[in-house]
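Data block below; observations after.
Every protein chain of the complex appears in place save one, which is left out.
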Amino acid sequence: MPFIPHTDTDVKEMLAAIGAPAIDSLFDEIPASLRIQSLAGIPEALTEMEVNRLMQSRAQRDGRPLNFIGAGAYEHHIPAAVWAIVTRGEFYSAYTPYQAEASQGTLQLLYEYQTMMASLTGMQVSNASLYDGASALAEACLMAVRANRKSKSARILVPTTVNPTYLEVSRAIAEGQQLTFETVAYTPGTGTTAASAFNAYSGQDITAVVIQHPNFFGLLEDVDAITDWAHANGALVIAVVNPMSLAILKPPGEWGAKGVDVVVGDGQPFGVPLSSGGPNFGFMTTRMEHVRQMPGRIIGRTVDLDGKPGFTLTLQAREQHIRRSKATSNICTNQGLLVTAGTIYMSLLGASGLEQVASTCQRRTSELVAALTKVKGVKLAFAGPRFHEAVLQLDRKVSDVIEALASRGIIGGFDLSRRYPELGNALLVCATETRTDEDIAAYAKALAEVLK
Amino acid sequence: MSSIPADLKYLDSHEWARVESDGTVTIGISDHAQGALGDLVFVEVPEVGKSLSKGGAAAVVESVKAASDVYSPLSGEVIAANDSLGSAPELVNQDPYGQGWLFKIKPSNSAELGQLLDAKAYEKALEAEGH
């Protein structure tokens, strides 16, 4: 019996101790009319060898095409040490550290993670992670409503350069609590959001302003001016950032005169594989004054009975298992295993390693843009400063081009034409440090063939 | 047995109210309540100027393992809040009827006072709860 250790003797002895004639009698409190006898639709069991063959064949069907999409999930080199440690049973098969004395490894790692994320984002405190970047933005908007006590409107302003899926997720999660999301258009020529675009809202009750930087197009926003506009108008500022970019970009804690109030994003670039989009981890950092409004697990350092330092879950009274219907969120788990990967990744790379990775990504994307815009029928949509993504405009329907590239082993980019019809046949491309000169040349050659 | 001063009024949700000589009312949580919660780690008091209605949530007290809303025994406007609890929430544990007071209100409906429990009735309520 797969994964079940009982011998026939065990079963007999156990049933005798219970005083039950058979295992089936343990289910005698379930109404007989509801019982089922078998699960006809489930296939027969496979051995490990058989399941390995099956999964290898499924995996091979997808192969390993050359990837040039970012759009919220980025392919970076992952040091071998990261997942060798993450998949150690002591991390992999432990649970939420309710028994702190038996979970000091997980707890100390999370404390180190909180320290790293707070510093990277230029904020004072971090939680122990949320599900992903999109749901972290939703939680940040809910948090802003609690934290901005002067505002009664629960109105959130969101530039259209914020990842459109992040906005959809925020709506799905937060609209039940009467938050409203209003979009602010970007400047057509630049692909960035002008601070003056917010002037239409001056003097109104706005709870929070969201700024994604680099924005969904990969471009750098005027973060100082937008942050200052929001604070001058009584709104909190929520920054959505790619953590990798913070190795070279000014952290949100230093935007504008006062810095932002909440920072969220997806930690996937730090040691987490693409893996069809998950599991990733969402991060959230904030100012100390808002810590009690922050959702999710938080780890604190304290002392034990002997006065020696140790780590424990803290501020639990915010959470659902104590507050129930008045909790800051219904969130229960974090993404501990992925945070483990992220923390090891940050430790291996350090500040200078991250700077090298981020810088190389930016350079690679510039080279990609240069190579692809040489192809007839391709032009660059926005020329401003960017991190590691760019919007290209093609001379024909993007989805057809993507399919044609896929058949040549190249995942060419993210089709923007549905979300941003005003951009025409627009394609969002990305090259990280993992793309070589040869990779870029291969893409340019394939694109030239497709657009011929 | 917890202390239940005879000169105060109570709610069965464990708040106390003291009518001061100037007609304002000071509000806190009972000795029993602080004991049941354990060491408090955080207290959130209402903002001065806020208007409260009788029975509405007015403050929050938190220990490591529990969080509890504090309900206002009376309707009225908050005229003072005990800001020292921000840095010293343990005052509620140490002196629940004195330095551990939570907030003061100017009552808007004095008839509500008559609806509160006196010390005897509160003691009975505690017994009924099984303490």
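The chains carry the letters A and B, assigned in the order they are written, with residues numbered from 1 in each.
Here is the rule we go by: a contact is a pair of C-beta atoms (placed from the backbone, for glycine too) under 8 Å apart; a residue touches a chain by one contact, two chains touch by 3 or more.
The working rule: contacts and distances are computed from a predicted model.
**Q** Consult the UniProt record of the chain that does not appear here and report its protein name from "Probable glycine dehydrogenase (decarboxylating) subunit 2", "NADH-quinone oxidoreductase subunit N", "Quinol oxidase subunit 3" or "Amino acid ABC transporter ATP-binding protein (PAAT family)".
**A** Choosing among "Probable glycine dehydrogenase (decarboxylating) subunit 2", "NADH-quinone oxidoreductase subunit N", "Quinol oxidase subunit 3" or "Amino acid ABC transporter ATP-binding protein (PAAT family)", the correct UniProt name is "Probable glycine dehydrogenase (decarboxylating) subunit 2".
**Q** Just name the one of A:Tyr166, A:Tyr186, A:Phe382 or A:Tyr443 that touches the chain not displayed here.
**A** A:Tyr166
**Q** Tell me where the left-out chain touches chain B, residue by residue.
**A** On the side of chain B, residues 39, 41-42, 62-65, 89 touch the unshown chain.
Everything that follows uses one rule, which is that only the chains that are shown with their structure count from here on.
**Q** Averaging over Cα atoms per chain, report the distance between chain A and chain B in Å.
**A** Here the centre of chain B sits 44 Å away from the centre of chain A.
**Q** Report the residues of chain A in contact with chain B in the complex, numbered from low to high.
**A** 292, 316-318, 322-323, 326
**Q** Provide the residue numbers of chain B that touch chain A in the complex, in ascending order.
**A** Touching chain A from chain B are residues 41-42, 62-67, 69.
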